[in-house]
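Removed from the display is one protein chain of the complex; every other protein chain stays in position.
For reference, chains read A, B and C in written order, and residue numbers begin at 1 within each chain.
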Amino acid sequence: MTAGSTFGNLFRITTWGESHGEALGVVIDGCPAGLSLNTSDIQVYLDRRKPGQSRYTTPRKESDEVQILSGIFEGRTTGTPISLLVFNTSQRSADYSEIASYYRPGHADYTFDQKYGFRDYRGGGRSSGRETIGRVAAGAVACKILAELGVNITAYTYSIGPVTIDESRFSKDAILTTPTAMPDTEASARAEQYLSACMAEHDSSGGTIKCRISGLPAGIGEPVFGKLDAVLSEALMSIGAVKAVEIGDGIRVSTARGSENNDEFLSAAHGIQKASNHAGGILGGISDGSDVLLTVHIKPTPSIFREQHTVRQDGTPLCVSIKGRHDPIIVPRAVVVVESMCALSVLDLMLANLSAKMDYLHLIYQ
Amino acid sequence: MTAGSTFGNLFRITTWGESHGEALGVVIDGCPAGLSLNTSDIQVYLDRRKPGQSRYTTPRKESDEVQILSGIFEGRTTGTPISLLVFNTSQRSADYSEIASYYRPGHADYTFDQKYGFRDYRGGGRSSGRETIGRVAAGAVACKILAELGVNITAYTYSIGPVTIDESRFSKDAILTTPTAMPDTEASARAEQYLSACMAEHDSSGGTIKCRISGLPAGIGEPVFGKLDAVLSEALMSIGAVKAVEIGDGIRVSTARGSENNDEFLSAAHGIQKASNHAGGILGGISDGSDVLLTVHIKPTPSIFREQHTVRQDGTPLCVSIKGRHDPIIVPRAVVVVESMCALSVLDLMLANLSAKMDYLHLIYQ
Amino acid sequence: MTAGSTFGNLFRITTWGESHGEALGVVIDGCPAGLSLNTSDIQVYLDRRKPGQSRYTTPRKESDEVQILSGIFEGRTTGTPISLLVFNTSQRSADYSEIASYYRPGHADYTFDQKYGFRDYRGGGRSSGRETIGRVAAGAVACKILAELGVNITAYTYSIGPVTIDESRFSKDAILTTPTAMPDTEASARAEQYLSACMAEHDSSGGTIKCRISGLPAGIGEPVFGKLDAVLSEALMSIGAVKAVEIGDGIRVSTARGSENNDEFLSAAHGIQKASNHAGGILGGISDGSDVLLTVHIKPTPSIFREQHTVRQDGTPLCVSIKGRHDPIIVPRAVVVVESMCALSVLDLMLANLSAKMDYLHLIYQ
Partner (left out) sequence: MTAGSTFGNLFRITTWGESHGEALGVVIDGCPAGLSLNTSDIQVYLDRRKPGQSRYTTPRKESDEVQILSGIFEGRTTGTPISLLVFNTSQRSADYSEIASYYRPGHADYTFDQKYGFRDYRGGGRSSGRETIGRVAAGAVACKILAELGVNITAYTYSIGPVTIDESRFSKDAILTTPTAMPDTEASARAEQYLSACMAEHDSSGGTIKCRISGLPAGIGEPVFGKLDAVLSEALMSIGAVKAVEIGDGIRVSTARGSENNDEFLSAAHGIQKASNHAGGILGGISDGSDVLLTVHIKPTPSIFREQHTVRQDGTPLCVSIKGRHDPIIVPRAVVVVESMCALSVLDLMLANLSAKMDYLHLIYQ
């Protein structure tokens, strides 16, 4: 896409809105008709990313209540664009008047100024984490369609700083109940201690999120540029603060040998399966029927209270300590954003795959 | 893009061709008019990826000579589509008759069958490494334009199996002269020993490629989905065998603290600069004027002579040892592919950026 | 575009909303930063298409007040998506309960049902003329940019039924003051009489709109599929009720000879000009610097009070007389829609043209 706020081709979303503008939202174009959909389907996803749910998230108060403005009639999607909107209610632009004058390290202030000539500096404007509201609202719709087709997506916090979960203690419920979005309550407790230490030192922490897409049929992905892994990587790397994306074994493949990395095929009751899943469910850019496995690495919140050197727009150096309302870690609230971006990617490619073979055309246009 | 063989929006390429078809090629649409261009500009890039240049590449003999069929007049691009073509000359389809009947582990045989109902099994068909000929031919054109604009892209092998280069011994010349494409001849010698051992054991090796984009002006990238890092990730992950992409510090950010990861701004003679480059030259998805730094992780060649279990199309299990002509490592020949995909991404976004502000419109349409 | 509610590539709009939904709107992505913009810039365009301004338009009362929800900061566009919204205030869904059960002749009821399985029948849902609110709101922004670049677009009613204007009496002011949007008050008076007669006979009338784009520099249009005339035709034919589009001499070319149809070039004070403009300002799909001339033919309002035969969804025949609030002619309110679609087309191609030659790249990235 040229203009940057559209994602997807067939299930296509266009997000809009700034941190301290009137509202944020998304238009979904290309949603198949006949899906049962109401605001609560979407609200439950937005609630997972909304602020103020633990001491590790910004104290900014936003209920992030979604409104459906079009595209639904008598409780079902009509095939026309679905416009979803969330009004901002807790803008405190005054908080940000100071940062108008200088460039916060690790933020997009400088690059927006370079690109556009000036910027909406209030809370980071378009580069705020609130930009993901549109992604999550649309992702909720995609997830509902995928669930009907038997595809389920689960993301969770895998690590925070040095604290990593133990997969043997995996509890899906814990993802929604721990303040860290870790599926392992024990690791979560240790992660909270680590975060408290960071906060005490006026610092922030990075972490990783893992995501599993299960139930995806084999055959999804459009070689050679619209490969499933390519689209997922674009989708995930487009989330603010993500700095690395791994598919399956990811970085470990570079030190592996072919005999270790290859997944052998075997004959199973329900057809052909793989004996292992180093590939993370993708071969040649196309899903192979096993779980798709992803890992993203997220940088520490750049807003820290600790003093940092920086410059004003005119180049004058100064020393700053970021004020305002910030999360000491981005990871927990990004979990649902990762799920959303995966859902949008996978659904769009499942729609693209409908034209893969003449058999499908004959089936529909018999 | 929906149909998968097109990349880019304004500088848009469409690649085509199979490993054992008549030819492979690319159509470049949207190349600005007035660029001086001839076949040797392109051939020098293709020569870097062509086979048979060392004992670590397939012995298949292909000269990979490019022909320009359109879009050039009197030595300059005309603004109309540039069609580039390379004929296959060393197809030996007979080599592949055996693999028609079963699924090679680690290859796309199974997924192509699942998606399309059948497949061109000769040498992997469209999922062969030869598919990258079109990418590299187009990448050469993009690189030439970028060079005119002061942007240079250098990729190199960073590691092969356990052998990693020492950046202090970096020699740009060595990238072109070592059989490993390593910029460190000493590390290259050790990597060759490692590869020989792999080959002796009928095995293959993975590795990593790093890439540096220098001279890129600040302001390139289209938030929030066409971010520079998102587009680069998509581009790189679309290369066969790439399983992870890192931007700047990449996976290290997840264990870092904000105070370590932030790059402070400072006042410099030529304007504003950063004191460090953990971000890898990208903030908020937009280039910040420092070098863009990328790392990709590439899996070991899945074709190994060692015996593996697999199944036939009907599910019958069998034990296979892959025959044919294969590289024991993908990395060295992928270096120029990485450069090409980066060039295509960056140039396309530089063209998109031409509509970023009214100032530019007034400059052109004064 | 695949999903149908997006138009344009670089200046890209996505419209949404139904006749009797909560609201209608548009997201503009790709608007260059630094344009001064406020609601009144847009409202003046919306006011030209809003209902209830004469006895020849539906009596439905809508103020169609636009709200800007994003993309503007301190009175200027920021380069991020601009979300524009108009709330519906005069929905009277009850009016439409009857038409839920049958297919109105000349309307999209039947085809929406065939495509999507069911439809929002209230006031035509997405196929209502209110859908054009998003087009006009975005068109107003495009027109403002174009005006800054010296490009002006003027559409007007050329004929209503048998009544045609006399170009020698052309008054630009009259377009805004006559209830017919004719630039000729005398013809307008006759057209009003004709419309009154149609209304008395419970019937409706078709008509034509002409549009002139002046000040457009030579060189705009992207052969061979993104030609200026191709894009304008798509844009205009996408307006509901348009059934024919002509460029320049249009249908007259089919009976002309080359010696009559060719425009000779001549030497002028300000460079090269054409001696005539049969081509309507476009040669080979690219603007030639003279005025672009367009004509669209618009069908009569399909909603008529007169009795018509039709069927219910189950095929049962019945005889209907359409109730509700309808215009006896579509043309006058479509004039500003034609201007808007032309503006969106032309601006998008002016942005695409920024990558036409290396000279432009050197100018921006010097």
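As a working rule, a contact is a pair of C-beta atoms (placed from the backbone, for glycine too) under 8 Å apart; a residue touches a chain by one contact, two chains touch by 3 or more.
What you see is a predicted model; the values in this text were computed from it and never measured.
Interface note for the absent chain: among A:G4, A:G17, A:G30 or A:P51, the touching residue is A:G30.
Checked against the full complex, the candidates C:C143, C:C211 or C:A230 give a single residue touching the omitted chain, namely C:A230. Interface note for the absent chain: among C:T89, C:Q114, C:T177 or C:S196, the touching residue is C:Q114. Residue-wise, the contact with the chain that is not shown comes from C:C198, picked out of C:A142, C:M182 or C:C198. Residues of subunit B in contact with the chain left out of this view: 2-6, 9-12, 14-18, 21-25, 27, 29-30, 33-34, 67-71, 73-74, 76, 78-83, 85, 115-120, 122, 125-126.
Contact residues of subunit C toward the unshown chain are 1-7, 9-10, 15, 103, 105-108, 110-112, 114-117, 126-127, 131, 159, 161-162, 198, 203-208, 217-227, 229-238, 240, 242-251, 253-267, 271-272, 275, 279-280, 283-289, 297-304, 306, 308-311, 315-317, 352-353, 356-357, 359. Residues of subunit A in touch with the missing chain: 2, 9-11, 30, 32-35, 79-80, 145, 148-150, 217, 223, 350-352, 354-365.
The working rule: only the chains that are shown with their structure count from here on.
Centroids of subunit A and subunit C (each the mean of its C-alpha atoms) stand 38 Å apart.
Mean C-alpha positions place subunit B and subunit C at a centre distance of 45 Å.
In terms of their C-alpha centroids, the spacing between subunit A and subunit B amounts to 26 Å.
Residue positions 2, 9-11, 30, 33-34, 79-80 of subunit C each touch two or more of the other chains.
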